[in-house]
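Quick one: the structure is below, questions incoming.
With one protein chain withheld, the remaining protein chains of the complex are depicted in position.
Right after this comes chain A.
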Amino acid sequence: LDLIVGSVVAAPGPPTPAKRKPTKKTKKAVVFFEVEILDAKTKDKLCFLDKVGKVLPSFSLHWYPARQSIRLDPKGKSLKDEDVLQHLPVGTTATFYFRDLGAQISWVTVFLTEYAGPLLIYLMFYFRVPFIYAPKYDFTTSKHWVVHLACMCHSFHYVKRLLETLFVHRFSHGTMPLRNIFKNCTYYWGFAAWMAYYINHPLYTPPIYGEQQIRLALTVFLFCQIGNFSIHIALRNLRPPGSKTRKIPYPTKNPFTWIFLLVSCPNYTYELGSWLGFTLMTQCLPVAFFTLVGFIQMTVWAKGKHRSYLKEFRDYPTLRSPILPFIL
């Protein structure tokens, strides 16, 4: 309901609450709505418009559309941009409640910032930029080949994420609250620095089981990176460009997507796998800790997504678990 700056779709035609009359009539009756917008908290009348036909004049430029939440009930859910005034359960006098969502920032911006950080920060530690380690180590390189491998994997992971943000993902919401960027960046950048410090440390201890361990870890990591990417592509293909439709994801010809049979959010499953691989590769406790925290957060998200799938689709496959097959 892009009410404020933009046009309200008050479709012409006689109001038909239940049935839709075939639109072959030559006579075009224009229906006018009266719209009042109240503040959700104080119930103050913010704006009243009579005779809303097709276009609503803007009433406030301070609250740009992204931070407006317009709803039919003060405590209810927000209406969507695509909602049509005529199809909402209102009479010809519509009362909407407005809530300010606070300063907003686009998802793309947040993702790019939070992923660029770890990429660059890790490299700073890898190249042993001055003031991190003792001066005699400045600009030296590690003698362990696993450290070089780890740098490549870590960098690859975040480059992949950046490219996916730019070219693959199709976001449901345009924006999120501004304070999220500080929270998210602190998390990603902080952990990246903490991990990178130890992996690239002159006193780093390589994995106990040596080449075997590293090779297994690398296999797991690459497998899960490809898997994660496959899922992102599959999810993207569910949704035509510019749309915000939601469909049940199903396995495709790509074997990496067959995990959809058992899991609702396999992108998180593969992500967990990637980080487990990286933990095994580096044998570094901070990495294990990062993996654990990420896993907890992704489980919360997966459970939420799984629940909303179940709510939205009556025929949702019952074999699927949120994130771990049969377990979680």
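Everything below uses one rule, namely that a contact is a pair of C-beta atoms (placed from the backbone, for glycine too) under 8 Å apart; a residue touches a chain by one contact, two chains touch by 3 or more; residues count from 1.
In this text, contacts and distances are computed from a predicted model.
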- Task: Pick, from "Very-long-chain (3R)-3-hydroxyacyl-CoA dehydratase", "Trafficking protein particle complex subunit", "Electron transfer flavoprotein-ubiquinone oxidoreductase" or "Type 2 DNA topoisomerase 6 subunit B-like", the protein name that UniProt gives for the chain of this complex that is not shown.
- Result: "Very-long-chain (3R)-3-hydroxyacyl-CoA dehydratase"
- Sole contact to the chain not displayed, among A:I37, A:A94 or A:I199: A:I199
- Task: Would you indicate which residue among A:A103, A:V159 or A:L285 is in contact with the undisplayed chain?
- Result: A:L285
- Task: For chain A, enumerate the residues touching the unshown chain of the complex.
- Result: 198-199, 201, 203-205, 208, 282-286
